[in-house]
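For this depiction, one protein chain was excluded, whereas all remaining protein chains were kept in their positions.
Chain naming follows the written order as A, B, C, D and E, and within any one chain the residues start at number 1.
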């Protein structure tokens, strides 16, 4: 069974119209509601989606054989850099609620991963209230964590900074992992949100490897999206630094987990060889950016399960780790 | 027949979900489309709306006897302060297209009033391209003009400044009026968007009265929303100033037109007395902020037609001016 | 007898030369003195003033029959946005001293209303020291309060913000009212100081109506100048909002008092009808902006007493409230 | 006969009350007038002044035997850093007019030195219009030049920068000297206006010595106030630099003239020895900062004429140069 | 023969003391000279270096069998974000001169690659003057190009922006390649200069792939350092985007060349497979960050030649391309 740790909710237009309204009235109309109904949620999951190869979310999962998918907010919609902060709180909670209802409507298929109201106008401690609500009340199994709540407009504290400690504390206490995944990206950053994911993951792995975060929080569970940005590919630079500093480089690199959301087989191979199969979790981000068919192969670009199945040197045990057991262990998903 | 110069489009959630997407991908997905269909437009016009007393847009118009309504974008959604500027252009055009299709679907009922992509990162000359498209290709009869494209975040040039001259030129050339109406409002401004309307209208009338705009553009047609902000009520201050400066105060005050979108009869009476019935245009903003029933009267607060009908000292000619002929003359609406 | 709650001191040139010196040496010469003598004060009150129709302050009052006038600093001279803060303190105190001496010289004619050194570089608590001095030592009966100490250069906290609580506390403790009245206005604001008064009064009434200030300070006494800016005229917008929120709109509107400093009879009528005669206080701002004769009527524009006398539907009791008893009650003026 | 090149006008309070009004209404009242009359001017010159040892301006001159004094605006009042720029223009012109009338009233006693409206919101070319007016219409013989129009709030271009060339051009064309003298000084600068004079003069001499200004404008005539700031005392540093760079240091130092406004005899001696008597002009700034009696000597501190008379090694020719002929030659004052 | 396109000069301490002096006197001492002598250069190349495993530059090259190395400035020393700009110009020229002399002293061993004075206070056109000098007068064969002259302090224009066109023009005209390589990195960026290299290379490849630069400059030759940052590893994301947009992804990826400066064999393999051996150039950055021995292998970490030799699936032709012929073709190095 494939357990996909990197999926995002497919939500009705009304959720995003609600967001649009919040950004327009800036709170003058009060919190209000999105008006999303269960019917809307079902229809959205089952309707072919124009951006995803005109195929529905559920059909994508069925075709790939993804038995269980962890779904979180669409990261680029999270609007962490908007103000005033209660707008971010309202929209985040509304989104998490839609995720929770999606999970309820499809109980075997989905589990929730929270979004947090990561506005820099609130303290991280305030963010963790929503994390607690999602885990304790809505039954979520993890959270997204955006290392750049400024969304490209300024430089936030790096992940090794004590600024983030309240988040690490809450994650340890609740015993759930964080999936490092940035949100939107706007000027003056030069990259779009999609490349910003990669840049932020690169920074995240580098910062966590070299900080004392895992010394201070030995039980902290971190998964870095998209195969860790540039780091596995560029890890030799860090090997040299570790040797100069007398550090155990492999240990540093294996402090975090990585999802396999890379769309080429050689990259996934490099990842697994670099960090070990026990540090890799299957992630497809399906349906999403990669939901387009490659005429050269006839496959969807995001058929990551197929790329992994194609790796001939993986043992059955390793394959099972990557596809299922690592995820079940880390996220506490019952068999 | 009541001709209502101050109505706003009721658009499907998909239009605003489209906006939400633009603000999230910041252009990375390209321009795309909102996916709004004619069916969605019809359904939105006919469905009871939770924010508008659970009554539909069309039912509101029917109940009030509004035979023709000029509809423009919902001002608070116009997002003029967002960046990069092409997002504003894309969303504005998409909104104007929905307005145009609404007018086509209900040909006797609605006429279009454009929104302009008034980002301060573009020159006003660039804004007027959309104005031309709307008037020349979509058959619109006027435009909204937001005197504060910064939406409360900075101070723009006042309406008497030469900055605005390209807009005045285009309006004169196309022979259509502008309805002065600000858009959203965000910090550091202290007011919400609704009070910002009033503050901006006050500034607008004061600036236009005291500038040389109408000397330089004698054919310019300006309607100021919501009864001109504070000015008719506070006009005595300007009378004193005009007397000191040897100016004809009445002439100054009557350089612009005013809509009647005030929700108390005494205010409408004061307006008509202060500026003359020939300077007043019926505007209801229906359905909108005022679409709530007042238990004291049983009426909708925005039953402005009823308030005007109640004014006993109005002659039939004046009543006809306010309700219909001023609007037909100014906006060039055939009888 | 007419009691005018809105008068401003006519001070000798030496007071303003003192101010000019402060702004030039920025404190390098120490506090110094204005050198204003009693003779200078008397002469200034009795000399025809070129800006006020070439008639003296006292003659204006005599002609209008104003038996008692509350005088405060000329608001536009208060320089709250200047720096360093001790300059504001020195000039404010010097001005209040001139007011106090004016009251002493004309004991039946004038009572003092304080200016406060409202620089944002000092805490509001520091402002209240001067308030205490004026009330407790100089016998003043109220204070001006400027809701925009930045004088148009930045956005201050709104009047509903806890920032202002130390002022409310001091006012309640001393049992004197505040007359809301802004001071100067400079770029980047688009309006001049006179229109800034109106904009700030609009914001002030809106903020106070919707805040919990009067819940927290039930004994607080606030008078808003110039008939409350735009709010009585635009109050219908707030009626709609109150109905949606289940609030008692009339109660909100009547939380503050309003002075009648409007120069047209219809506006004063609208004000009294909207808020009630028991909430209106006669204010003429005489001599001032309106001290110019209207050739159409032969009256001074600021002959507000005459406009009120002209209102035929006012009862004697209401007339007495507006002209005298509201002021005596609110400001604690003996009969 | 003593010709004093460094005097400042003693103007009536009404001039500064006018300035205070401008800073308060920021132009809303229009340009207006100060209302200064010839009687006021005469009275101000003849009345004992509390800041100047309770002795009048004219008495100070008579006691010192100053036969002719060049008078310019009080520098610290010039408000070059205020905005909008027309306020600076209005006040400067009004001040120059008072100077011109003072000269007319006392034709043998005073000659005018202009102030310029040196706001950085105007181009230097705009400043020179007032210079032309003063020289060509009012008969002034020179101008003040403030090297820091920002008055301590920012760093302006140095005097060697091409920014200043339009001023040099106009001075050469009109054939009048500039007296370098800064105006006010405000935070964030750490010094008060008086020490700012010294700091700016130091910068001025250093900049002019090392620039190509005098190569490009060989006829330019510059007098630096207060003995050139620190430079004559610290000139050895520049000697070392000149030797390293192969420059003629004495030639550099003597490109400008210096006034003797130093209040200790040894400093004046050092100045004359360092730059030569042919480069020194008698300046007393009387009455002013130094108009206080020193109990140790019984003299006024600003009895600079006496300090110079005390220098025993000066030849008669040198004495005459310093006291009279340099000034007559440079400023074109007839004998 | 190994031709190494990615080497940096080993310069005497005096060069960097010169830089330190420039940053201290900020130009006050004039341009001056570093005082570097040929003896110093020789000694520096032959002396064991404490940061490079206590082995000399030349010994490193001999041990690796690098027959020809292209040497450029040490990137992290280039100080492009310093001011005023002439400091950057002076130091850049001095560094290029040391490179030129190093090449002269060791004619068979080294060829020069220029640094450019890439301060953002100068136009790119100004940078190209030094490029011309280096190519035309000093015989250099290429240039470094820093995509972030702000060195992490702000966001520069992306490489697809027209800002960079003057550089592309000069490169085409001179027919030399640019090696994309950032310089220093300072706060507020979160990464150190070494990770900044990777982040900037990722941005560079993404920007160039998606821009019209190669349409406008078909002859432009670009080499991206360190294997192209994250892009080859993450290229699947771009494949998906290209398929959606109908672009030829392989063609995009192969618009630029890549050097092999990656310290793990699997990364080099991935690179060569992803972009083709004809797009890869041997680069070792030796001696440098990687000049530390790995006890696990006994090799220097930067023994990149050995990693490539180990790749068993490379044909002789491919190996020759990577090690020599691509470099000779691109940089115009004679056989």
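The rule is short, and it goes like this: a residue touches a chain if its C-beta (ideal position, glycine included) is under 8 Å from a C-beta of that chain, and two chains touch if they have at least 3 such contacts.
This one's a predicted model, so the numbers in the text were calculated from it and none came from an experiment.
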*asked:* Based on the whole assembly, the unshown chain contacts which displayed chains?
replied: D, E
*Looking at E:48, E:65, E:84 or E:317, which makes contact with the chain not pictured?*
E:84
*asked:* Considering the complete complex, identify which of D:6, D:80 or D:235 is in touch with the unshown chain.
replied: D:235
*If the hidden chain were put back, which of E:10, E:56, E:143 or E:194 would touch it?*
E:194
*Identified contact with the non-displayed chain, of D:120, D:170 or D:189*: D:189
*In the complete complex, which positions of chain E touch the hidden chain?*
12-17, 19-21, 23-29, 35, 50-51, 74, 76-77, 79, 83-84, 184-187, 192-194
*Where the missing chain touches chain D, by residue*: 154-158, 187-191, 194-195, 198-199, 202-203, 206-207, 226-227, 229-230, 232-237, 239-241, 243-244, 262-264, 266-267, 269-270, 273-274, 289-290, 292-295, 301-302
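We adopt the following convention: only the chains that are shown with their structure count from here on.
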*asked:* Treat chain B as absent and tell me which of the other chains still form joined groups.
replied: A, E | C, D
*Show which chains lie in contact with chain A and also with chain E.*
none
*Among the remaining chains, which ones contact both chain A and chain D?*
none
*Considering chain A as a copy of chain B, what rotation angle in degrees (nearest 5) results from a C-alpha superposition of the former onto the latter?*
180
_Identified repeat of the A-E interface (over half of residue pairs identical), from B-C, A-B or C-D_ = B-C
*asked:* Could you work out how far the Cα centre of chain B sits from that of chain C, in whole Å?
replied: 35
_Distance from chain E to chain C - Cα centre to Cα centre, in angstrom_ = 70
*If you average the CA atoms of chain B and of chain D, how many Å lie between those two points?*
58
*Which positions in chain B touch two or more other chains at once?*
187, 194
*Could you list each pair of chains that touch one another?*
A-B, A-E, B-C, C-D
